[in-house]
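One protein chain is absent from this view; the other protein chains keep their places.
For chain A:
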Amino acid sequence: MTKLLEWLLGVSLVGVAWGLVTFDLLDLQLPAAYKEVAWPMPVYLLVVFGCYSLATIGYRVATFNDCEEAAKELQAQIQEAKDDLKKKGLKM
């Protein structure tokens, strides 16, 4: 199954469950509290997911390693390489 189909399946299942509870499609006579909670759930979950995404991306950007030492080391090695290669006869 492709990821798209997995998502569609998942969304459908959740959607059906939500519809059943919110609109009482099976006539289960659920208490009003269930309906009240279920009704805004989709929007609520989207908002939660949105906040989670922003927080996660923000955190990852903030903690993204800046490899200062790697850059310095590379610069030094570039010079070493150029000198050594010149000795070995490379014409650049």
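Just so we're on the same page, contacts are C-beta pairs under 8 Å (C-beta built on N, C-alpha and C of every residue); 3 or more make two chains touch, one makes a residue touch a chain; residues count from 1.
As a working rule, contacts and distances are computed from a predicted model.
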Subject >> Record-based protein name (UniProt) of the chain missing from this complex, from "ER membrane protein complex subunit 2", "Ribonuclease P protein subunit p30 isoform X2", "Mitochondrial ribosomal protein S35" or "Dolichol-phosphate mannosyltransferase subunit 1" >> reply: "Dolichol-phosphate mannosyltransferase subunit 1"
Original post:
Which is it among A:Val14, A:Val47 or A:Ile78 that touches the chain not included here?
Top reply: A:Ile78
**OP:** State which residues belonging to chain A touch the missing partner chain.
**Re:** 2-4, 53, 56-57, 60-61, 64-68, 70-71, 74-75, 77-78, 81-82, 84-85, 88-92
